[in-house]
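With one protein chain removed, the remaining protein chains of the complex are shown where they sit.
We just call them A, B and C in the order they show up, numbering each chain from 1.
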Amino acid sequence: MKFQAIQGEGWLLTKAEQLINWGRSRSPWPFPYGTACCGIELMCALASGYDMARFGAERVAFTPRQCDVLIEAGTITKKMVPVLKRIYAQMAEPKWVIAVGACACSGGVFRTYSTQQGIGSVIPVDIYIPGCPPRPEGILYALLKLIDKIEADHPLYKQRPKLIEALEAYK
Amino acid sequence: MSLKDRVADILGKDLVALNEFRGDLCIEVPKGRIVQVLAKLKEEGGFDFLSDLFGVDNLDLYAKAAKKKKKSQEESEDTGETKGKESVQPRFEVIYLLLSLSTNERLQVMVRVPEDDLELPTVTGLWKAANWPEREVFDMFGIRFKGHPNLRRLLMWDEFQDHPLRKDYPLEGKGEERHLNYDIA
Amino acid sequence: MADWQIDLIKVVFIWVWALLIAVVMTWVERRASAMMQDRLGPNRAGPFGLLQPLADGIKLFTKEDIIPERARKILFILGPPLFALPAFSAYAVVPFGDKIVLGGKEIILQVSDVNIGFLYVLALGAIGVYGMVIGGWASNSKYSILGGLRATAQLISYEVPMGLALLTIVLLYGTFSLREIVLQQQGTFLGFLPNWGFFKQPLGFIIFMVAAYAEANRVPFDLPECESELVTGYHTEYGSMRLGLYLFGEYVNMGTLAAITVSLFFGGWGLPYVDMSRFLGPVSYGIASFFVFFLKQAFFLFLFVWVRWTVPRFRYDQLMGLGWKALIPLGLINLFITALLVQLTT
Partner (left out) sequence: MAKQLETICITTGPVEVGDYVTLNIGPIHPAMHGTLRVITKTDGETIVSAKPEIGYLHRGVEKLGENLTYSQFLPITDRLNYCSAICNNVAYEMAVEKLLGLQVPPKAQLIRMIMMELARIADHQVCVGILGVDLGALTPFFYLIIQREEIYEIFEWHHGARLTNSMGAIGGVEADLPERFHEKWPKLRDTIRKANDETDKLLTHNRIWMDRTIGVNAFCADDALNWGFTGPMLRACGVKRDLRKEEPYLMYDEVNFEIPTGKHGDVFDRYMVRMLEMEESVKIIDQAYALYKELPEDAPLMKKVPKIIKPPEGQIYHAIESPNGELGFFIKSDGSDKPYRIKIRPPCYMVYQAFEDLVKGEMISDLIACLSSLNVIAGELDR
């Protein structure tokens, strides 16, 4: 009974979750992992005409520690796969991945000996964008979808079962 | 004097075959003399720029030709030809694309490399530009270049076993994966 | 009110003020750069994106905190606060207004009028460097250590010309106290020029300004960070709020340097040609003097942003060359001439 606020959907926790989600969705700092053609369109999406910075995705840093969204734009070859895995592992939670373009989604036209057929089998992907390459509008749309996804998240709920378990032990 | 005559003049008996198609001249030279021939062409012929260097695998071409021949043989039942001559034809070709900066003429110099002796002398001494292309030929066809300063795989990773541009290597590969062990020392 | 209460209020006020400037500056930087580049800049969080810094803060606070396995843990944790805190502390000696009369009591708008305010500022500036160096070294990453080493060499060598430029001011006004210096800058000289350090020491001002940009790690002197070469330099391995402190500290540092520039070279809270205390009440005069100071500071803060998005970055050896071969000789010559003039005129 004492722990109702934690067990149920208490007002305080819900508001706290909303606040956290608001903050996270308003500043998804991207990690522009642009390897090929899609990288150029990603560049356009970041630049003046489309301006991804409007959604707070402005501070483009190439260090995985400081980024939230891994925007994987372009072909991943088998030679590159270990690097991608490592970059993803180095990112701090919470982290999201957007796979831009046909190559990142499924290997695209390059069904060859050296191309990874989609990054989905290597790292978990949140949003797939089709197209070869997708237009900048597509990338922006994916970002908006990701923002929706972040807003529907339960950042505090994830740890709650553990917490409840600990509190039960206390009784 | 046309380019054809000039090249024949410079090379003399080093010229094995000469072939012209759509204005592109391709000459074949013996495998052992490639460095000398290219040096001669550079010094005397004025071909001072190495545009590119690459390999060709003729496996399918020979297979097709053999099939065709067999078919025609069966049809005409001509027994005069000796069988199996194609199989001893060297499998690989390496083509050097030369360019003369003064006259803007291009020349393809071809050497044939048999499968049982996959070795060629390097031309990095003549042109530094041959460095990576030779590595790529090694990577893609398995032809070794004697005397190359750093003959490692160029495009595929070091642990890769096959030579992908050979005709008997499947397009989608044999399922190779790259794994890295980071030693955290 | 007792004296300690007033001091406490002043401390809290200056602290909030410094924080606010840093927070707003992160927004200004992003919007102003967007303006210069034909973009819009962040405009989704709150009106005009004004809450963008808050969103960033929330996100950074709730982010996973990573300390690399092979990092020196204590130093790694110590780095960011060591960088940000000295910048805050330097605000203590900044005279952010003249005085205000509340309840019959005259309050000086300065936390502490230390008579060696100058040395205090220089000393704290030098301590801030350690935050970067320690952060860079403790991360145990090559990019970080290169950034940290660059920071050491750059900031320490630019302390010297900065000190030389400041010494001329000391010679001119004969005091180390910032408040005294500001008071002496009121009025005019030669009949028409405001009695500002800028007009009396133009060369000193330029040297000071260049050194200030180097101290604040801003383009064209942002070599310790240097996004295109060292990924993000000394804070490559930092994430979450530790990174936040570094980014934040940079803006606080900018605020401090702008405040010092205003106090030393642009007459602090005073308006040129106009004596506000004559026609304003004691309370409104205090507030007005603070706003004048703030406007001047805001201009210099904007200048930081302006320069940041206009010029390319120096190379490391050119940076050191500029410091040692150009600024220090110039500073020495300037000091010599000033000393001579002061000796002759008094």
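As a working rule, a contact is a pair of C-beta atoms (placed from the backbone, for glycine too) under 8 Å apart; a residue touches a chain by one contact, two chains touch by 3 or more.
Everything quoted here is computed from the prediction, not taken from an experiment.
Sort by label and list the shown chains the missing chain touches.
A, B, C
If the hidden chain were put back, which of A:W96, A:Y113 or A:Y128 would touch it?
Result: among the candidates, A:Y113 touches the missing chain.
Considering the complete complex, identify which of B:A8, B:L61, B:L118 or B:L151 is in touch with the unshown chain.
Considering the complete complex, B:L61 is the one touching the chain left out.
Take the complete complex as the reference. Which residues in chain A touch the chain that isn't displayed?
33-37, 39-41, 43-44, 47-49, 62-64, 74-75, 77, 79-80, 82-83, 86-87, 90, 109-115, 132-133, 135
Since one chain has been left out of the picture, which residues of chain C touch it in the full complex?
Output for chain C: 33, 36-39, 68, 70, 137, 139-143, 145-146, 219-220, 222, 226-229, 231, 236-237, 309-318.
Need a quick check: the contact residues on chain B for the chain that isn't drawn.
Spelled out for chain B, the touching residues are 21-22, 24, 26, 48-52, 54, 56-57, 60-61, 64, 95, 97, 101, 104, 106, 108, 127-129, 131-132, 153-157, 164-165, 171, 180, 182, 184-185.
Please note the rule applied: only the chains that are shown with their structure count from here on.
Please tell me the distance, in whole Å, between the geometric centres of chain A and chain C computed from their C-alpha atoms.
Distance between chain centres, rounded to whole Å: 36 Å.
If you average the CA atoms of chain A and of chain B, how far apart do the two points sit, in angstrom?
That pair's centroid distance is 47 Å.
Report the inter-chain centroid distance for chain B and chain C in whole angstrom, where each centroid is the mean of the CA atoms.
65
What positions in chain B touch 2 or more of the other chains?
none
Using the touch definition from the top, list the residues of chain A that touch chain C in their complex.
19-20, 22-24, 26-27, 47-48, 51, 53-56, 58, 61-63, 65-66, 68, 92-94, 155
Which chain A residues qualify as touching chain B in the complex?
78-79, 81-82, 86, 111-114
Within the complex, which stretch of chain B touches chain A?
The touching residues are 155-157, 164, 169-174, 176-180, 182.
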